[in-house]
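Note that one protein chain is taken out, while the other chains of the complex remain in position.
Each chain gets a letter, A and B, in the order it is written, and its residues are counted from 1.
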Amino acid sequence: MSALGTSPDRSDADAKLRGQAVFGADLSRTGMLWASLARSPAAAGQIRAIDPIPALRVDGVLEIVTAADVPDWRTGVIVSDTPMLAADYVAYEGEPVAIVVAESRAAAEAGARSVAIDIEPVEPVSTPEQALAPGSRLVHPDWNRFAVAGGADIGRNGNVVAEVIHDPGDLDEAFAAADFVVEGTYRTPRQYQAHLEPKMALATYESGRFTIEVSHQYPFRLRDRVAQILGVAPSAVRVVGHHIGGGFGSKLDVSLEAFAALLAQRYRRPVRMQHTALEERLVAPCRANAITAVRSAVRRDGTILATDVEIVSDSGAYANNGPALSSIPMFVFGSIYRVGTARIRTRNVYTNTAPTGAYRGVNGPWLVFANERHMDAVADTLGRDRREFRLASLAQDGDLMRNGQPLEQVSILREAFERVNELAGWRDAGAGELRGVGQAAAVWLTNPMPGHATVKLNEDGTATVITSATENGSGAVATGLRQIAAEALGMATERVTVTMPDTDATGYDAGSQGSRTTHVVGRAIADASVEVRSHVLERASQMLEAAAEDLVITDGVVSVAGVPTASVTLGQIAQAATWSEGPIAAGASYVTPTPPHDPMCATGMLIKGWPTPTYHLHQAEVSVDPVTGQVTVDRYVVCQEVGRAIHPDAITGQIQGGVAQGLGFALSERVDLDHGRYVQRNFKAHGLPLAADVPKVEAIVMEHADPAGPFGAKGAAEPPVVPVAAAIANAVADAIGAPVDSLPITPEAVLDALERAQ
Amino acid sequence: MQYCRVSSVAEAVDELTRWGAEGRVLAGGTDVMPRFLQGEQVPAALIDIGGIEGLQGISEVGGVTSIGALVTMRRLATASLIALRHPALSQAAAAVGAWQTQTVATLGGNICSAASTADTLPALLVAGAQLTLVSKSGRRRIGLEEFLEGPGTTALRPTELLRAVELEPLGERSAEGYLKVARRSSMDVAVVGLALRLHVSPSGVIDGVRIAMCGGDRSAHRVPAAESVLLGTQLSDESGAFTEARAALADAVGPGDSVESQYRRRVLPGLFGRLAGRCSAEISGVVA
Partner (left out) sequence: MTIRLIVNDRAHRLTVDSGEALLGTLRDRLGLTGPKEACGEGECGACTVLVDGGPVASCILAAGSTNGRAVRTVEGLAGAGDLTTLQQAFVRHAAVQCGYCTPGVLMVLTALLEEVSEPTEAEVRQALAGNICRCTGYQQIVEAALDAARAVAS
């Protein structure tokens, strides 16, 4: 029986259900020290003095380490702008200023609270608008001295971290020819990942090498970043991964690990660190807040002649991966609906706030929010039905994205509109007083970054996949990769084991991000399995005295086609092979090729193409409480294309979970900044959706096998979060008869809009 | 910090006398422990009263409901006596936090912490709550309205222990309820919470009305202005007096112009309409 398209048990379910699974935050070592960071209490200012004495008085505190004791260079993923510890000035509240080393966790935390950090405060650059205002103070006066990876020109200038400009030039003509000009400005806040397991690190130093045990989405990035920060070779760092208590992008870069490693070397003892709940909030690489202004030239017949998009996103105090994410608008505008000639400018700017970063569906939720709110606005201007107008405006196969990449299968979106209509209808959906319906579509990528897997056939006929792909909850490793190996090798899924990440033991892997694991690592496994299979068949053909082409492998047994009695098990084959020519194992690498594109399409672009796209349509029905202004999502339908569904139940779980996160972003979650400081400082204040706040999502999974994917699979886990806020906002706007152009949709704003609409 | 476990009211009072303002009573701890663990409030002693059997009872004797200070939210939310005689309190207790909170959080804790958002307080106020406080020098009774002096401050002296709460049970031709507006379905504190108790004469005239709210800048409080416009009016007269009461409630929010205050002002009239409609339907159902 095929292992694909069924939903076998996760390999980690039993341990997780018994409370046996060891997460990073459960780790401990005999003789370990604890350390905690003393962080800047101010959003911006000059460090006048750091007094360690109050902290040293805390029982159990050993030492306070400051900038003078650590490497003095700046590092970063793209822009090397981040010091290990702030030396002369602080750029955000929560920036590390000193490390407190102690004999216990309580002492380390108490010590960190006691370090007296004397800062001469300056007025923080609090918002992107402020950062761009003429004469604004520079967040980093020395910005021009920061190195950029590969020497790329990313359009840096003062507070502008990165600028991506796509400008074909002839917009004015289109706007002059337009019957209508439709404009909108869409404002979206930060979103906090809110994974439950705090960030942590356990570092040891032995024989000139660092070992870092951690729960991390991307161990190889961590290896390289720790090496960069400490100024050692990447091979001097080994990262060992443990179960991850959620990440959603937050655990892709370095956080505490380099500090722990430095101390492990300094003390020659294991060093453990972990964020407090407050630290988690203060320094999480939230989804960036952004302002997206869209202006369209529209002809009476509904043709959008031109679209002008102006985006400002908040990088926070350091660049992080903002410069790369600034390419993403290029793949949203014009990739779903025809938007005519488009000019797109994206600026990512420094502010005196915590650095933003990667959160599931990077930039997507707010870009699709702008794109889809704008589509509703254009339809309303034209007096057209919103769904009908979307269908009329849909991009078509062969259209080019703004980067010049052909849209090969965008007609799948048309199918999605039909499928959703069959299930939930449109004209009668959301009918009734203060009820509404909204739609939002997306074309999302599958992250192409490299992976490697070794597949070995064990002597008992089971298989082990050796990889540093990380299981971040989705099941991509705990089921998906195992099913792919099982299918490729002809055995049951239960007989496949996947190793935990270890950068010493496996080939490079780019981590759990952008739904890449099933597609990229799955492909590497499928390729390696081809070689394993050929060894198996070769050996079996000798054992069974039959031609290899006449052999079939089913359920761990190789037999001669049509002669079921002539058979040998994979275990017997492996045994025989091991003691003759040697064990059967093979490795393979995969990286998705960059799709064809126009390299001159824009300046400052670091992400060049939109590989392995998947297609999405969401439809939300809501009702609004006239007394409280509260929004209830009554029905939610997702139609998602996944290539091939390897584990249907896991995909359902990703869709349901992604919608819940999107619903929180749309309605209840709050991450507000006031003069550079976060207003919401604990779990309660964030307003994460609860079980009673989330409706059951009805999911339609469409399959259009991708020839490059393992058995046709593309990525599936990330994108369900992308269209949600847009679909809900469109539904709320429909319900209240007024635009909803900023998030979150608060009850106050709904009551305001209702009052204005009356 | 000392941890003092007591098993009787007398022992508790001894410890309170010993520690005075330096001591902190620990019951369910849902308020005390987070503050302590985050280093916000570190008392010299935690006086754990959880083991005092005598503070655990719920009874109805002689037309008075008596609830021990250690009765938990979960018990209030699930006890049939409370559901029958004090539905507003039952609803309010069910609206506190989540199950994990309700398992340990006590009525006494909710009263003595006196948060401006405490759900049970409006429900207690409409039931005419009287508190019994004990100390070395004896016991005293005090009305809840008088007891609540401001957000987080009460008339409780450092050497006193709240022993029990006495309530007037819901009688015939009466109804009550509690409605809460919060950001999510559970877990969040009340942006605004509203309790209403109505009593009508056999001819359908409102001859008893109590309205109380929480969630503002003040402690939970009654809203006499709204009560007085309803008193003496016909229950069926939903247009006149009820409209006036709604306006009086909006005024009761106070002068603040914060986003929250403005929101409360807008929400309260409609919320009252909903609650009053529910209560009068219940009474009409009974009267009819």
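Note that a residue touches a chain if its C-beta (ideal position, glycine included) is under 8 Å from a C-beta of that chain, and two chains touch if they have at least 3 such contacts.
This is a predicted model, so every value here is computed, not measured.
Only one residue in the set B:Ser135, B:Ser185 or B:Ser228 touches the chain that does not appear here, and it is B:Ser185. Touching the chain that is not shown, out of A:Ser7, A:Asn159 or A:Asn371: A:Ser7 (per the contact rule at the top).
For chain B, the residues touching the absent chain in the complete assembly are 1-3, 5, 26, 29-30, 33-34, 36-38, 42, 46, 48, 50-51, 74, 97-101, 103-104, 185-187. Listed here are the chain A residues that touch the chain not shown: 7, 9-10, 12-14, 16-23, 25-26, 193-198, 243-248, 276-277, 472-475, 647, 649-650, 652-653, 656-661, 682-684, 688, 690-692, 694, 696-697.
Note that in this section only the chains that are shown with their structure count from here on.
Work out the mean CA point of chain A and of chain B, and you get 45 Å between them. Residues of chain B that touch chain A in their complex: 39, 181, 183-189, 259, 262-263, 266-267, 270-271, 273-274.
Across the complex, chain A meets chain B through its residues 110, 113, 626-630, 668, 684, 687, 689-690, 692-693, 747-748, 751.
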